[in-house]
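Here you go, one structure.
The complex is shown incomplete by one protein chain, all other protein chains being positioned as in the whole.
And now, chain A:
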Amino acid sequence: MSAVLKTVNLVKIYQDGAIPVPAVRGVDLQVEPGEFVAIMGPSGSGKSTLVHMLGGLDARTSGEIWLDGKRVDTLSESAWALLRRKKVGFVFQFFNLVANMTVGDNVELPALLAGVSPKVARERRESLLGALDLTDRADAAPAQLSGGEQQRVALARALANQPSLLLADEPTGNLDSRNTRDVLRLLGKVHKEGQSIVMVTHDARVAALADRVVSLFDGEVVDDGRIARRRRGTAGEVIDLR
């Protein structure tokens, strides 16, 4: 089976005035279908930039990105947007729910955007919210929800179109330990159902949930290791070990 995601010598250089600031310096990364990859590194190591580039939110300076066997780094901004609708789901540190819309609408929006009929979109929303235990909050405004609940809604939204790849940028960075546990349990659950995930984190305990941990330092991959014991346990057990 071909890789879900592949990057070849991916480089990102920001231009700060006249001085070029390299953020990502030649990253080669391959994610197999169903794989859960954690990207770790200290602040400023380029991990967020990397994950933004993988989802097309940020343009690469050079290098290649392949998604589902197709080269995507050459796509225009609009083509990236169309691609994201079906193939990429995003979860951000600060949840980023659309503030004006209800929880239900937030989850339904990507499905509608992907061209699903309103009826099917409604069904998907019901099942996702049900799975995340948020059915009774469907008509609430995001601001009325706790951080953990908001992140669960964000996760539901990211999964609404069953994307090939789920990109998560510090999904627990803004949560307390209990909410962190809830969100991680959900991530583990969707991973078990076969979802490919790339997650950025600086928390080693969170990274321990993944199949594989990629360490980034100054924009370069310094370590890429598989966590062997991950095979035996479930997400819940890993967390319980703490």
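Assume contacts are C-beta pairs under 8 Å (C-beta built on N, C-alpha and C of every residue); 3 or more make two chains touch, one makes a residue touch a chain; residues count from 1.
Quick note on the criterion: contacts and distances are computed from a predicted model.
Not every chain of the complex appears here, and the one that does not is recorded in UniProt as "FtsX-like permease family protein", selected from "Helix-turn-helix domain-containing protein", "FtsX-like permease family protein", "Universal stress protein" or "Heterodisulfide reductase". When the omitted chain is restored, the residue from A:Lys6, A:Arg84, A:Arg124 or A:Arg137 that touches it is A:Arg84. Of the options A:Val24, A:Val37 or A:Leu57, the residue whose C-beta touches the omitted chain is A:Leu57. One chain of the complex is left out; on chain A, the residues touching it are 48, 52, 55-58, 77-78, 81-86, 90, 92-94, 96-102, 105, 108-110, 112-118, 147, 157, 169, 174.
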